[in-house]
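Just one protein chain is left out here, and the rest sit where they should.
Here the chain labels run A, B and C in written order, and each chain numbers its own residues starting at 1.
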Amino acid sequence: MKDKIRIGVYICHCGTNIAGTVDVKEVAKFIQGLPSVVIAKDYMYMCSDPGQNMIKEDIKQFGLNRVVVASCSPMLHEHTFRQAVQDAGLNPYLFEMANIREHCSWITEDPKLATEKAKALVSAAVRRIYYQEPLEVREVPVTPSVLVVGGGIAGIQASLEIANAGHKVYLVEREPSIGGHMAQFDKTFPTLDCASCIFTPLLSAVGQNPNIELMTYSEVEEVSGYIGNFKAKIRKRARHVDEDKCNGCLVCVEKCPWKAVSEFDEGLTERKAIYTPFAQAVPNVPVIDTEHCVYFSKGTCRACEKFCDPKAIDFKQQDKEVEVEVGAIIVATGYDAFDPSAITDYGYGRYGNVITALQFERMCNASGPTGGNIVLKDGSEPKSIAIIHCVGSRDKNYHEYCSRVCCMYSLKYSHLIKEKIEDAEVYQFYIDMRCFGKGYEEFYERLSNEGVNFIRGKVGEVTDRTITEEEQGKLVVVAEDSLMSTMIRVPADMVILSTALEARSDAEAVARLFNISRSADGFFLERHPKLDPVATTTEGTFVVGCAQGPKDIPDAVAQASAAAARVLAMISQGKVEIEAAIAVIDEELCSGCKICNLLCPYSAITSDEEKKVSLINEALCKGCGVCVAACPSAAIAGKHFTTEQIMAEIEGVLV
Amino acid sequence: MRKITIDPVTRLEGHGKIEIFLNDAGKVANTYFQVPELRGFEKFSEGRPAEDMPQITQRICGVCPEAHHMASTKALDELFHVDPPSPAKKLRELLYSAFYVTDHTTHFYILGGPDFVMGPDAPVAERNILGVIGKVGLELGGAVINARMQNHKIIQMVGGRAVHPVFGLPGGVSKALNEEERKEIEQIARDSVEFAKLSLKVFDDIVLQNKEYVDMIVSDAFTHRTYYMGLVDENNKVNFYDGKVRVVDPEGKEFAKYAPREYLKHVAEHVEPWSYMKFPYLKNVGWKGFADGKDSGVFRVAPLARLNAADGMATPLAQEAYEKMYSTLGGKPVHHTLAMHWARLIELLYAAERLLELSQDPEITSPDIRTIPTAVPDEGVGIVEAPRGTLIHHYVTDERGVIKKANLIVATVNNAAAINMSVKKAAMALIKPGKEITEGLLNRIEMAWRPYDPCFACATHNLPGSSPLPIEIYDSKGKLIKKFPAG
Amino acid sequence: MAKLKVAFYWAASCGGCEIAQLQIGDKLLKLAEAADIVFWPVAIDVKYKDVEAMPDKSIDACLFNGAIRNSEQEHIAKMLREKSNVMIAYGACAYEGGIPGLANLFNRQMIFDRAYIETESTDNKDKTFPQTSYQVPEGELHLPEFYNTVKTLRQTIDVDYIIPGCPPEEKTTWLALEALIEGKLPPKGTVISHSAKAVCDDCDLKRDVKKITKIYRPFEIIPEPEICLLEQGLLCQGIATRGGCGAPCTQANMPCTGCYGPVEGVIDQGTHFLSALASVIDSNDPEEIQRIVDDVLDPVGTFYRYSLPDSLLRGASIK
Partner (left out) sequence: MSFEPKIIAFLCNWCSYRGADLAGISRMKCAPNVRPIRVMCSGRVEPDFVLKAFEAGADGVLILGCHSGDCHYVEGNYKTIRRIALLKKMLSQLGIEDERLRLEWVSASEGARFVSITNEMTEQVRKLGPFSHRNGGSNG
């Protein structure tokens, strides 16, 4: 039997913001007459210290056990007032707020109607709070280790920050080596410093860091648990090379007679069947590509095994499954480059000298397929190169969004071309130049003075159907110059397609795996675009780098550091608060019909076959109430949004 | 003008009243059989998916829900143009036969029987089942209870629920029978046959050996020359579950024989402003008011009517009994309302025999109990013989099988006019000016409608207690001058 | 100790409740030992007048079945309330309006028109309707007033207990009668049944998580044995219906139609089934969702088969 309900109600003038339209005195008078209302006051600024103190004193003086404040939106001050009543010894959930500013005085012209509406809103809060109950804010301990998924620049940055703070990191990378796309780059804009010069040290730092357990050639298969207490199952695919024995001499690679297309070099060259993706690979341990290794198809060869001194080759090696416990998860799975063969007019795949941006990156790279030389298919040097922007970006047919980095790397390419082939003509076909970052506009300025031709216009097609003499033997880029509004034909030896960054092809599965949502463009969705850009709707799981959306290296790194900071904060706290207003199942009423089980977006509901009831994991539940509304037995109660409370609110708001 | 109100009487849909008006001379001026309730099934069936009708319409009557369930399910077969597998039809008829055993047993021993066994003038306190048991012996009493319980068990087994079964679907039934269940049913059926034979013997001993009763049965007070209606099989034998509707005229000549789909050509319903119940009559004769004879469309249904309308019974023992009744009462048709009790026992025997046949049918445990309908539903009529008479369900649906129109002619309604007439005739014959109106006398009036077993006269009647007919006699000023029973 | 005085009464009902009361069989004798039946129009000869004459609260308990459809039923319900210490709503009709409550989708005139004029077999050219009072040559005849809506017993009088079911299963009836006989009645307002949980708790069919991709009608499929009917697309309302019945319908391969009423604490049985069902529709595409929903041909008649008069909106709004 709960003790007598004694409600105190406080109507805020908010200066004239409310009182200017709403007759607060009349509202207070009306409310004073409602059952269980002990006292109803109006005051200039409830959120001010005197205002809050008034509440605290009244709680003591009048023995209030429920408090309603009618003022602005709870988004602004709910926390303030909850704190206030808590200071006065009341449970914060015995406070309710009526929004008579944003939802009333500010949007209503007629003072009479505004006053009527205010009465309704306040009486709704009063009726509701009658049924409100004290709730416990619960805390769970945090496992001081972190799972980082994806070994690109973002994942690496996050891992290092956390590891350097002295905490365990499990860094999982799908490829045989960490590095991601950044490892493919030659130079980085706008500073033009050598990518590997700044990146390689980071790679080895990861390899050497005792706090980082690196799992390459591995994938996360299952995630369970909740903030502070996740469990992850990771499959370590068989390398067929014993990491402990291998000394990285790579003789095996040298001796291997079998070849396959190099993914790392974007298909511009070949690699062996046993290989490391690139020279500075971390770990520097090769893998056997069983698809192309003849031993696996025909059972003969074994060349690598023969020449391996440390006897590291192990054809029998099996996939391993390991389970790790972590307190937080950082998803840094990166992006895919848009495949331009979809845009047939650009002739990618049809014309050998139409290449993608990443292929060009590799071509420029000293350790790349051409040793850093820009060459045509026939090995000769191109004299004219066209760069087409926004391939797959800002295009209703493919991706509406801007990929943000293309303008800049395209500029970078102009520079690299001019550096390597002084007399080369470079044409930039752009829609708008977007040089928003620090030092970017300056870089654009600089390039404009290096004799690059900027043509504003979307390219219609790239063709080898030539008309004029000078077009002979060249590709022709047909575009509309939207500044001169004429169609133009530009002959070029080589065409570079500045392809879009898009969400990973398996992003949907990954989202499900980590229980995070995706925005319409397919990238992972942050909790709040401005105020919470690295968190997700799943507590304790963060998303960084291009997995969250196209961005350049500095942004990716910044996000990684931000997520690391969030995680470190959790770990140093040692515990996290979890939602108090959650759903609970009354086992006396649950018939175990299992209607609710699949509805929970956080897989918080399971069922106990023994007892024939469903169960809610309180730590996973976020209190959305979807299961509450679905339960045919009303066996699930949504704390702080109980049916009783909402029904009372409905009656109250209709006075 | 004096008025005798018999209230409550019936419960076709709720209660019923019989009003007897006496003129100042003390003669019966007129009587009215009123049904004061309506629930509107024919309206609120609209909009319901047709397949829900067997379960919805059986809530018209919880005494004979099986009858509505069957009529409705058969209407669905026609509506969805689907022919159920023969095992399904047999399961339906099996359940229905068991139902007949319970229902007829209840009526004879608990309702109709006491009048004869104990005699119309026996003290109220004895004229009930306990009195009967006292007279015929506990053994029979036990057999009565047992017959009811056992056959209800069959209904539960086959139909899913003992009251308001659920197994009927267009194209079949929802549940097959397994061998243990079959064995159990077969045993119950054997017992039921024995029980039915015993019942006929009881009737023979107590009623037919008693001249006073026989005279009363054949007396004019309890006689109406009307048309008779009942369902018959292809050999014109009585059938409860299926067949064509046959109507014979007061001479016993076939007047009409039609398939359920044709019922509208033959039956119409008349409305009186003083009752919520309608009064069906033969369309091709016409409504001539509450009168009997060849020129009045009034017809009768239920056991005696079924036997009159048929050429015999489809099972051997029942056929014997059938022949005996007509030879005893001077040939077909028999117009004596009280013979309805005898006819009921003959049907009890038939139901039990049929139950036994079906329980031994090799097909009865077949899992082949459903045909999935594929045709577009449109219209269907289902007719069965409820214990209390011909029962008609008629549905029209849209192309998705949602009810657009439902027309229901419920068993007892068919007898509404006849009941009204019988009460009047008995009252006129029995209530004489100056002659004191005794309880026994009023019970004789009661005996005029009780044989019809209108739905109110169901198993829930006459537990230890007495007449369900409270009777009050008012003088012309409406002052209560006498009341039965006193107290 | 003195014998209990018990009254039985039916209003707008089918008689199935009386049969159900008889189903307790030999236990009837136990009842007869412990209680005198002072009123049971269907069974014994006591007239309304006699009841009116009884002192208030002189009846220990009244088991009332049937809904309130007309003036007579309302009058007698009120009279019995005065005379009875304990008023028990017996069966779905008294409890929630029952199947006759579906009449609340229409009004009196629509029902009369159908019954007395439109019905195919009716011959009523001069449009005669039953009258509450009618002058015949010999005198005046009376009929009770047929109300515009069906009401539940609780909407008419104060009710102490409820025995759910259409009709209540034998064991449910006895559970209540036994409590009555032994003077061990639960707190006022209790719905007396063996279970406060949904029928699923009684049902033996195997159930897995639910995902509805298509709704089937019972005649359209032969359900897989042993598997939850709802998961097979049949609108089995066991999930939203109070148990205690022992789930006889699902045992006969037929979906539960909800006759035991809402589960303990549920306000509106229909919306709860609706919400649960809709929630597990396995699609996020509005058009596909609409397609699946359109296969629910008769939401009201299905979700409120027995409870329309007791739902939050007690029937259709007919202008």
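One rule holds for everything that comes next: a residue touches a chain if its C-beta (ideal position, glycine included) is under 8 Å from a C-beta of that chain, and two chains touch if they have at least 3 such contacts.
Here the structure is a predicted model, which is why all the values come from computation and not from measurement.
Enquirer: Quick one: jot down which shown chains the absent chain touches.
Expert: A, C
Enquirer: Pick from A:L268, A:A581 or A:L615: which residue touches the chain that isn't shown?
Expert: A:A581
Enquirer: Using the touch definition up top, pick the residue from C:F64, C:Y95 or C:F303 that touches the left-out chain.
Expert: Spelled out, the listed residue whose C-beta touches the missing chain is C:F303.
Enquirer: To test your reading of the contact rule: which positions on chain A touch the chain that is missing from view?
Expert: Residue positions of chain A that touch the missing chain: 73-75, 99, 101-104, 106-110, 113-114, 116-117, 120-121, 124, 515, 517-520, 537, 581, 599, 601, 622-626, 628-630, 638, 641, 643, 646-647, 649-651, 653-654.
Enquirer: Pick out the residues on chain C that sit against the missing chain.
Expert: Contacting residues on chain C, toward the hidden partner: 71, 104-105, 145, 147-149, 151, 155, 267-268, 270-272, 274-275, 277-279, 281, 283-284, 286, 289-290, 293-294, 296, 298-300, 303, 309, 311-319.
Just so we're on the same page, only the chains that are shown with their structure count from here on.
Enquirer: Measuring from the mean C-alpha position of chain A to the mean C-alpha position of chain C, what distance in angstrom results?
Expert: 55
Enquirer: Counting in whole Å, what is the centre-to-centre distance of chain A and chain B, each centre being its mean C-alpha position?
Expert: 76
Enquirer: Send over the residues of chain B in touch with two or more other chains.
Expert: Residues of chain B touching two or more partner chains: there are none.
Enquirer: Mark out which residues of chain A touch at least two other chains, giving numbers and ranges.
Expert: If we look for residues of chain A contacting two or more partner chains, we find none.
Enquirer: Along chain A, where are the residues that touch chain C in the complex?
Expert: 588-595, 597-599, 612, 626, 629-635, 643, 647
Enquirer: If we count contacts the way the header does, which residues on chain C are in touch with chain A in the complex?
Expert: Against chain A, chain C makes touches at 196-201, 207-211, 230, 238-240, 243, 263-267, 272-273, 275-276, 279-280.
Enquirer: Can you tell me which positions in chain C touch chain B when the two form their complex?
Expert: Those in contact with chain B are residues 10-23, 25, 28, 32, 37, 40-47, 66, 69-70, 72-73, 98-100, 102-103, 105-106, 110-111, 114-116, 118-124, 128-131, 134, 136-139, 141, 143-144, 146, 166-167, 170, 217-222, 248-249, 251-254, 257, 297-298, 300-302, 305.
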